[in-house]
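Right, I'll just put the structure down here and ask away after.
Yeah, one chain of the complex is gone here, protein chain that is, but the others are all in their spots.
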Amino acid sequence: MVAEAITQLCAHCGDRCPSASYRSEAHVFCCSGCQTVYGIITASGLTDFYTLDGAAGTSQRRVREGDYAWLEVEALATTYASYRDGNRWRVLLELPAIHCISCVWLLERLPRLLPGVRSCTVDITRRVATIDFDPRQIDLRQVAEGLARIGYPPVLRSQPTDQDPGKQRGLLYRIGVAGFFFGNIMLLSFPEYLGLGGDASATFIGQRIGYLLLLLSLPVLLYAARDFFSGAYRGLRAGRLTIDFPIVLGIVALFSRSVYEIGSGSGAGYLDSLTGLVFFLLIGRWFQTYTFARLRFDRDYHDYFPIGAYRVGAGGELRAVAVSALRPGDRILVKPGQLIPADGILEADAGGGIDYSFVTGEAETRPAGKGAEVFAGGRATGGALPITVSVPAAESYLLQLWRGGAESEPEMVAPSDRVVRYFTLGIVLVASLTLAYWYPSDPALAYRAATAVLIIACPCALALAAPFAYGTLQRLFGRVGCYLRSAAVIDRLGQVDAFAFDKTGTLVEQDGEAALTLCETEPPGELAVLLAMAGQSGHPKSRAIVSQLTGLGIAPAGIGPVSEVPGAGLRLSYGGSAYGIGSAVFCGLSAPGDRTYATVDGREIFSLGPARNRLRAGVAGLLERLRHRWPVYLISGDAPPRQPFWKDHLRPDRIHFRMTPFGKQDFITKLQASGKRVLMVGDGLNDAGALRTAHVGMAVSEQDSNFSPACDGIIAAGQLERLPAVLRAARRIRWVLAVSYGFALFYNVIGLSFAVTGTLSPVVAAILMPLSSVTVVALASGGSWVLYRREIDHLPE
Amino acid sequence: MTSNLSVPPTTELERFAYDNKIVQQFAYATAFWGLIAMSVGLLAALQMVFPVLNFTAETTFGRIRPLHTNAAIFAFVGNGIFMGVYYSLQRLLKTRMYSDVLSKIHFYGWQAIILAAAITLPLGLTTSKEYAELEWPIDIGIALIWIVFGINMFGTIMKRRERHLYVAIWFYIATWVTVTVLHLGNSMEIPVGMWKSYPVFAGVQDALIQWWYGHNAVAFFLTTPYLGLMYYFLPKAANRPVFSYRLSIIHFWALIFIYIWAGPHHLLYTSLPNWAQSLGVVFSIMLIAPSWGGMLNGLLTLRGAWDKVREDPVLKMMVVAVTAYGMATLEGPLLAIKSVNAITHYTDWTVAHVHVGTLGWNGMLTFGVLYFIIPRIFGTTLYSRRLANIHFWIATLGVVFYTVPLYWAGWTQSAMWKQFLPEGILQYGNFLETVDAILPMYALRAFGGAIYLSGVILMVYNLIRTTRQGTLIADEAAAAPPLAASPAGHKGEYWHRWIERRPVQLLIGSTIVVLIGGLLEIFPMVLVESNVPKIAAVTPYTPLELEGRDLYIREGCNNCHSQMIRPFRSETARYGQYSMSGEFIYDRPHLWGSKRTGPDLHRVGAKYLHSWHYRHMQDPRSTSPGSIMPPYAWLLEDKLDVSQLSTKISMLRLLGTPYPAGYEEYAIEDLRDQARDIADNLREAGVEDDALEEKEIVAIIAYLQRLGTDIKPKPQVQLKK
Partner (left out) sequence: MTLHLLIHYTLLIIVFLVLLSLLIAGGFLVAFFWAVGTGQYDDEVTPSIRILFDDPPIPSDDVEP
């Protein structure tokens, strides 16, 4: 039986089935969730979903359920509508479970599953769906729940997603314009270079074409190149020489020189070089804007907190309201298992105490009595909690952590100001020297030579090298599950010289599914009752039991209220028998320590072990490699556990426990104050502050559809051991840059040798400038690809 | 909630039906005209080996060749395009075609045009401009039907139910827009009779416009629409998305921004200014990048699915097609490089190049699409996959057997043309030697064409059996949600941006306005300028020469004889002084030609006696043993039709040829005089024919003797002695 089960794969998600307890007809499922979804999909004649792409479903054991009750609150629901009228709503929902062709197919057939849904358009890269439905037939909550039921639970953010693809458009326009005019101008200029075979016609046509080219170059100069001008200007205002400055210098020189030549009929001008320059630079920017669209690096507490709360009206009736609508003095009721949305004063004893693990990472729950102050982010474990709000949700004490969030606009890669300064001074110097040298003998030549210097020395290559080198590396990292929010992070990553790790969820793998061991005799009826009991409690253990039992496909029985002994366990007399869930002592069993037992009339039904923790694969090696070169710290919110498995990995004085989220943040701050540049690796919300403060903050994630706090990068849990390789690459990329700069310089010297002697012809410029840009781009991206692909792809043994 | 999950709603989705009838009609037309076009091609190919196959006036090579090219391009590929567009457009936009009526008009109209072409071309009613040989009434018909197609297509786009325009549609749009402009631009002609017209541009201008059209016809009729088809049918057949959709988008815009340019390279080393030539060269070379981007995108779509390809004839066909596209688009730019072009131009190399495109790219893709569409619209499966596979191999072999010998032939002949003896004289002074040398290759080519054709016959059989085993789903039911009144983020926002981005709009807008202005300003200048004679020595054609020239056009002599001597020693030594643009200012249309199956004729004037031409036309092999030129005996029999002479004269004067005012009245007398002189001269040489003056032969001799003599002492003078 078991052996067979192992070999069988879930018909919905294709995972291996732990036990064969879920089967319908010929099919086996890994969990009841998958079984349900399979049922729905096949019932609606959508079986193609599975034929298109194997067992394409997402395992329901991994799907993160959300609470959609709030969506009945008009005020909340409307925030998700991008368009809304009497009979049509359009909403944009994040569905992290989207991952394959079949998902697109299934979701775009949503109208067949949910009456009232008109259309559903999926964006597979951003993992969002635009859903168009008829509010008279179905409401947002039903849509959300319907999606959840087929395995695509929407992620609701109290600030609706701003997945604005339009952000790119401005750049696209510019690239389009630059590309168009560059292409045409070049095509129209080349014959000048090739066709001048003493062919009188060439000069004749040349003049006329010249004016045309001038006209064509205007859009590029005035529109496509706009950013460079404004950039340079902003820089100057701030008293800095940005890379934009020498670029603008070059552009201006190119254009004015062209105007002069064409106007005076003395030449063809450099308009193809000008437009080409702008085009290449814009391409460089575009290459940089690459992000991992399906990931979010800028989450804040909004993404984790309930979007609504139950306010107790004057008459004691409950009304669901938006959390943002809560005012000090409002009385709210937080149901068991729900998060406290805002700081406030308890109006009754909290039965099982309050579980702050969500924000602080502490495992134990804190007891809290009537009148005690409770903080947003805590979870009611015992019965429902009546609370009087003392401060608006947004100002809650524990949420200070996320205040500010991570910078929304990913910064651009650019050469350091120092480089730019020297470079600019350099060319200005050369130009003026040239001018000074020729002026006495031949003023005309002097001006020609000087402008030529500015033209040819234009730092296109300089500006392109870094973006392409870093951009390539960013993509390489992405291949192995290390996603950086922007190429610029690599720069900082290369400077890191100290490390701080969170414990639980980061170094230590926590398969929360604590082992539940059933005794031989297991009448399902009793399990159903026990499940129902656990369901009424919000205690972590209870929740573990609920997930385990439902996982076994058991449905809760209908029972009366359960009596909960705070911190001890649950009791219920049902059908003449006494049910109990709790510690051995509580259940009157003479069994050892830290397990949780369920008994009926003192007979053990099952017991739940403590959540198992173990070091993630490869972490040992990781710590080994790191600690030899750099200080490595462990900062954890937990109490020191019994088995100190890291003893032989870390120096004792660099291990810190019972760290509050603020403690972690301060720790990083201090460390950096002492001149260190810290790479913080964490996972939970309790690390959010530290992650943001650190020089580089990396979040560990089980799978990329998971939530992770604001950070500079996300690394897949399984890939932690690649960190050293990533760091090495980030460090060494400078050599690639150096070589690229070298080449750029080399070209510049050649060009300048023409320029200073006043013999620079448009042809030379037209060949030399794109050539240098292309070589540098090839070197930068090709170089980093070739050098680091193997190193990053292949794990160190 | 769960309960009503299983109940599919019947509201809110619009039900409609795809029009498969029109697809089927175009599909049949494609197959049928494919057979015709290729059969005619085969005949033409055989005629080059066995001149006896030029049975009658209507079937001489000079009239058959344009029939072949037109049938292949506009009948076979044309219908293929419409078939693919009508099938994919409806499905890509989730809607039926805009109007069934327009669809029908489009279909029958287009077939009527083809029919008209198939009748007029053999009758010698032609403008002689390659790929635009059809006379003005048909040109108008084409314009009208093309516009009908346009309305139908854009109408469909307007009422679409899918917001996104798939890249294929962009290629269709580009096709329509550019072909419209090209057709109008190149068909500017003034009628002098129901089936005769003169182009408004003359000589170099006409040539340039013609090849600007000529190349872009290839670019936008044989390439862009088929790229569209590739981007739809290849992923569909492989059932996997295109390798990189982003790349395909870049492919389109890069192509469209510069593709329109590559025209003038067809005229390298002609009397076209270097400037324009270089332009053509560069443009052509630029095109390698986008073209290969497209090819790779197509092939990479099949990465990891080659097992599928091995099975599926449709995919096989498409793979070869895409590869052929890649080869052709690499070869094209190479041919555009001056030094290469110097060797290959006027030879069979060009013919081979073109056929890699049409047989390989267009042909194979069309077959693939047919094998894909027919079973689907008949709700069945292909009758025989095996036959299809055989067809694939036959077709591939056919392409090889067709092109390889011609490359060889082109190279050989070109080499012989340029071969000098140490003494500095041409080794093969007699053009015929260079023809005899490549006859075997011609034979092989005919064989290649024959097997390719047999493959098509196989396909037609296979498809007919397929249709038999199914029934046409004339209206294929479909349903889709309507396109909602766009919320923010779409049209509204766009126009908003449009206003808000005023600077750009102004710039782009003003640029375009200036361009239009430039056009309006320059167009009359073009005409006016052409009114002024440029070389004093160059005079208009005499009435007889004019009629002779129109005969030359009727018989399609320009299909085998160029009138453009390039500035190479090898050519000046063979033909004489190289051609100069000033010599062509009265040539309406230009007759430069693009292929030398026979020698260049620009300086043939005064080279031979009248009587030689007489005998040569009667039976080419009597004067030139081994010649493969068809006999033109009827020129000796038929009387010259001078009914249109006066109209021609006045029209030409209108266009700027400096015939004195009222000349049309007594032009006929000049004609008679000149005819008499020639006739007498012929009689002296022993030709016996009482009505000789009246015969067409006299006119054509007059024209041939005039050719290229403007800058020599006048030949007539010598002849009178």
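Should a chain be cited, it is by its letter among A and B, assigned in written order, with residues numbered from 1 in that chain.
Operating definition for what follows: a residue touches a chain if its C-beta (ideal position, glycine included) is under 8 Å from a C-beta of that chain, and two chains touch if they have at least 3 such contacts.
Just so it is clear, the structure is predicted and the values come from calculations on it, not from any experiment.
Colleague: Mind giving the shown chains that are in contact with the missing chain?
Modeller: Result for the missing chain's touching partners among shown chains: A, B.
Colleague: Pick from B:V40, B:A117, B:L229 or B:I256: which residue touches the chain that isn't shown?
Modeller: Considering the complete complex, B:I256 is the one touching the chain left out.
Colleague: Among A:I209, A:L462 or A:L570, which one is in touch with the chain left out?
Modeller: Of all options in A:I209, A:L462 or A:L570, contact with the hidden chain holds for A:I209.
Colleague: Of B:R246, B:R386, B:K639 or B:R676, which residue touches the hidden chain?
Modeller: B:R246
Colleague: In the whole complex, not just what's shown, which of B:V204, B:L287 or B:V399 touches the removed chain?
Modeller: Of the listed residues, the one touching the omitted chain is B:V204.
Colleague: In the complete assembly, which of B:F61, B:W110 or B:Y166 touches the absent chain?
Modeller: Within the whole complex, the residue contacting the unshown chain is B:Y166.
Colleague: Please output the residues of chain B touching the missing chain, sorted low to high.
Modeller: Against the missing chain, chain B presents residues 7-10, 13, 15, 91-92, 162, 164-166, 170, 173-174, 177-178, 181, 185, 201, 204-205, 208-209, 212, 232, 235-236, 239-242, 245-246, 248-249, 253, 256-258, 260-261, 263-264, 272-273, 275-276, 279, 477-481, 489-491, 493-494, 497-498, 504, 508, 511-512, 515-516, 518-519, 522-523, 525-526, 529-530, 532, 534-536, 581-582, 585.
Colleague: Identify the residues of chain A touching the omitted chain, counting contacts across the whole complex.
Modeller: The list for chain A reads 45, 48, 101, 104-105, 108-109, 111-112, 119, 121-126, 165-166, 168-169, 172-173, 176-177, 180, 184, 188, 200-201, 204-205, 208-209, 212, 216.
Everything that follows uses one rule, which is that only the chains that are shown with their structure count from here on.
Colleague: Within the complex, which stretch of chain B touches chain A?
Modeller: For chain B paired with chain A, touching residues are 1-2, 4-9, 11-13, 241, 253-254, 257-258, 261, 273-279, 281-283, 286, 481, 484-485, 487-489, 497, 501, 503-504, 507-508, 511, 514, 518.
Colleague: Provide the residue numbers of chain A that touch chain B in the complex, in ascending order.
Modeller: So the residues of chain A in touch with chain B come to 40, 43-44, 82-83, 88, 90, 101, 111-116, 118-119, 132, 134, 137, 142, 145-146, 149, 166, 169, 173, 176-177, 179-180, 183-184, 187-188, 190-191, 194-197, 199, 201-202, 205-206, 212, 215-216, 218-219, 222-223.
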